[in-house]
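Excluded from the complex is one protein chain; the other protein chains are retained at their positions.
Now for subunit A:
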Amino acid sequence: MVKKIIFSILIFFVSLNANIYESNCVSCHKKLPVTIDKYFYRYLLKYSSESNVKNAMLEYMKNPTKDKTIMPEAFILRFGIKKPSNLSNKQLKEALDIYWNEYKVFGKLK
């Protein structure tokens, strides 16, 4: 009983520390063989600017289809299309902002 309570409290604190991106995106993507940054650069390759990239990602997560994916067909055949996200627009945008800041090219080139 005591162990259970301690465990739940631990989970609670971990989830408090982990942001919405870590808990909702990274947690699942970790299980896939393709690292999460690869998606980012594929989006960048197609959509270029910050707003375009974010909009495209948002659209896809809300309503993922085969037409909209930026991943190659082989990847889709093997892993399929993800399910629509349950997060609200605001939460998705927050997660996307964190994602963008993590991998954006601005200020990283030497």
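Please note the rule applied: a contact is a pair of C-beta atoms (placed from the backbone, for glycine too) under 8 Å apart; a residue touches a chain by one contact, two chains touch by 3 or more; residues count from 1.
Definition applied: contacts and distances are computed from a predicted model.
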Q. Given the options "Ubiquinone biosynthesis O-methyltransferase", "Sugar ABC transporter substrate-binding protein", "histidine kinase" or "Chemotaxis protein CheA", which would UniProt use as the protein name of the unshown chain?
A. "histidine kinase"
Q | Contact partner of the left-out chain, one of A:S27, A:S48, A:T65 or A:N89 | A | A:S48
Q: Name, in rising order, the residues on subunit A that touch the hidden chain in the full complex.
A: 37, 41, 44-53, 105-106, 108-110
